[in-house]
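A short write-up of the structure that comes next.
Of the protein chains in this complex, all but one are displayed in their positions.
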Amino acid sequence: MAELCSLAEAVGELVHDGDSVALEGFTHLIPFAAGHELLRQGRCELELIRMTPDILYDQMIGVGAARKLTFSYAGNPGVGSLHRLRDAVEHGWPRPIGLEEHSHAGMANRYAAGAAHLPFAVMRGYAGTDLASHTNVKPIACPFTGEQLMAVPALRPDVAIVHAQEADREGNVQLWGIPGVQKEAVLAAARSLVTVERVVERLEPRPGGVVIPGWVIDRVAEAPGGSRPSYSLGITDRDNDFYRFWDKLSRDRDEFTAWMEEHVLGNGVASGGGPECRNP
Amino acid sequence: MAELCSLAEAVGELVHDGDSVALEGFTHLIPFAAGHELLRQGRCELELIRMTPDILYDQMIGVGAARKLTFSYAGNPGVGSLHRLRDAVEHGWPRPIGLEEHSHAGMANRYAAGAAHLPFAVMRGYAGTDLASHTNVKPIACPFTGEQLMAVPALRPDVAIVHAQEADREGNVQLWGIPGVQKEAVLAAARSLVTVERVVERLEPRPGGVVIPGWVIDRVAEAPGGSRPSYSLGITDRDNDFYRFWDKLSRDRDEFTAWMEEHVLGNGVASGGGPECRNP
Amino acid sequence: MSGSDPTTTGAAAGGAGIPAGTTGTDASPAPASAGELQTIVAARRLREAQSVFIGVGRPSTAALLARIVHNPRLVLVYESGTIGAKPYHVPLSIGDGELAETADAIVSVPEMFNYWIGTGRIQVAFLGAAQIDPHANLNSTVIGDYEHPRTRLPGAGGAPEIATGCREVVVIAPHSVRTFVKRLDFVTTTGDRTTHVITDLGVLEPDPDTRELVITQIHPGVTPEQVQEATGWELKMADELRVTDPPTEAELEALRELVAR
Partner (left out) sequence: MSGSDPTTTGAAAGGAGIPAGTTGTDASPAPASAGELQTIVAARRLREAQSVFIGVGRPSTAALLARIVHNPRLVLVYESGTIGAKPYHVPLSIGDGELAETADAIVSVPEMFNYWIGTGRIQVAFLGAAQIDPHANLNSTVIGDYEHPRTRLPGAGGAPEIATGCREVVVIAPHSVRTFVKRLDFVTTTGDRTTHVITDLGVLEPDPDTRELVITQIHPGVTPEQVQEATGWELKMADELRVTDPPTEAELEALRELVAR
């Protein structure tokens, strides 16, 4: 049964150094506030998992919190590269980082297998690519037709963290808009945290609403604006300017470090929601 | 792109003698009107596919339209047995019928594999049961962990027929309430027909709404009341009395035959919706 | 529907049956029937449960009763995809509209089996069957030979994976030699996770070592001989055979009010 608590408590109780952590969100509903709290608490040696690592993971990798990144597309959506990730991969700054990469279809199926507590999933994919020999997939034959397909191993993160629009006081969560793989991430993980824009008395059923019952979630924490500069459909808007701003700022190690110190790491100011996190 | 037409045209164009046909619906939204139209047009030698064959399939089997039934639970929900099915299986009346049976999890995964156009799905199931040796499943080992699991072959019906609350004039369909495996059935089938309670100018997004775009459907036909005595949430109610009535009526071959002649087969009266189909 | 005993689904809460157990006061209503007592005992098993997977018939009635009397936060899950349903009426089918209208979440059937049932998220499953053997294996497929059955039963439904996916299984079955058989005609569902078999005569539990069912509890007014007579094999008795607590007034009243809705 989900316990409602503060973001700081939730992160402190659920995430340990060295954990594999999936902060999911497919452009929409990215849990920035939770990621920043994780950094403020000094979590390190993390395996970061996400289909589409973007600015949040660029920040986490840039301060050296990650030992490994498991992903399928690491870019600044619609803008370009993740410069901190590139610096880590190309030059080992501030530390080298291990990569495990898949295609989106592979990652999505890995999460789905994880949510089903199955050890693997079967798909048509990776055929003819160099990906197959650089990642953890194995050919598998259909026992009925003999067709050669690909098996991908289930993803079972230690912790999943996602953001949603609302929760009720029982910890039942509702999100709407682009649902991504958030439900799968929560169901696949050993522990889970959902940050929400607001806690309401009662979840009003909505078109496109995806409800995750509180009894499969460990902690729910209120974090208004907690997905900014990403967005929570119907509540906050995507700050496209910040994504463009990040492309410039993040090219320089010193500027990046100073910005993170001032806006994320310093004096415990909640980020993601406040003006601190916006394009100055 | 879905073509809107009459139920009679749709059935006439899409369903041929000998086809495998999935008239899906999980207690909710069972396409009675379409099934009755199929009988009125004299389709025969069908392989009927459905997770939960109930009264509709009892009727179709009772008049001898089916050569085979593929299913996972064949009962009158909450009431008891399907007497016409039992008569066919136990005494070959009015003709013998072949059975291919699975568990619900097996059938659901077979549909999901079909919808993904994969040849099979992997699951944990059938272990230790006699089902495994009486149906078409095969053991499969996880290539990563070695765990023994079960492979089930994809379901790819010739035709899927489902019922929904609404369609717009482009043939986009929306259903809500218990969604069952209807989307999977449509996406798994070579051809598809959706009958709807009503055609509307514009689909209004609804809580729990499942939208199937018109461009993956072949025909949409208006059939108000077309799921009765099952129901279409928000529009018609389940006629529980009829399910209990059927338990009595269907025990007797002659009474069944007379009832079918009068209420379903005779003079082209649309069934399912009209008073003819109700407990007299 | 697979989660319920096809032989009991017709009667929502037991209806007729031999009286068994009373509340023992003058002002009390008619004594509980054996079926009512069975439902009440099943409901008690859900006192501490977080979630229960149920079919229609007695399992559904018992779970609704548990929500009323013991455990208002109990999460009801039906294979139709309704999670956290809170029906006011005992549903006739597992897909009744009231289940959809009162659920916390509704999911597709593939999601129900893959993400919810198969993963051990649901704590207790109530299952029924036409036959049960000494190791709590169940048959809901055929009586007689598979190819030429004497009685064709509805089939597996969700039971095989419910029984291996949920954390513990409680079987609810009528106690008779027709149901309690030494050897099943067909193994539809395995009994490995079964913790209790609740009948209209008593409660059986598997021996921790041999996994063979042992009668551990009998309902008031039932004799061990009656139980043995209704069982198709030589039934082991627990060293300390408990007697079921009689239904409380609250339980019986709530049950009757629920069924009358």
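Here the chain labels run A, B and C in written order, and each chain numbers its own residues starting at 1.
Everything below uses one rule, namely that a contact is a pair of C-beta atoms (placed from the backbone, for glycine too) under 8 Å apart; a residue touches a chain by one contact, two chains touch by 3 or more.
The structure displayed is predicted, hence computed values, not measured ones.
For the chain that does not appear, the touching partners among the shown chains are A, B. Among the residues A:57, A:215 or A:231, only A:231 touches the chain that is left out of the figure. Across B:59, B:129, B:172 or B:227, the single residue that touches the chain missing here is B:172. Seen from chain A, the chain kept out of the figure touches residues 26-28, 51-52, 71-75, 77-82, 85-86, 89-90, 101-105, 108-109, 111-112, 123-131, 134, 177-181, 183-184, 208, 231, 233, 237-238, 240, 243.
Contact between chain B and the absent chain runs through residues 1, 112, 115-118, 172, 183-184, 187, 203, 211-213, 215-216.
The rule is short, and it goes like this: only the chains that are shown with their structure count from here on.
A count of C-beta contacts for the chain pairs B-C and A-C puts B-C on top. With centres taken as mean Cα positions, chain C sits 42 Å from chain A.
For the pair chain B and chain C, the distance between mean C-alpha positions equals 28 Å.
Listed for chain C are residues 114, 118, each touching two or more other chains. Contact of a single residue of chain A with at least two other chains is seen at positions 118.
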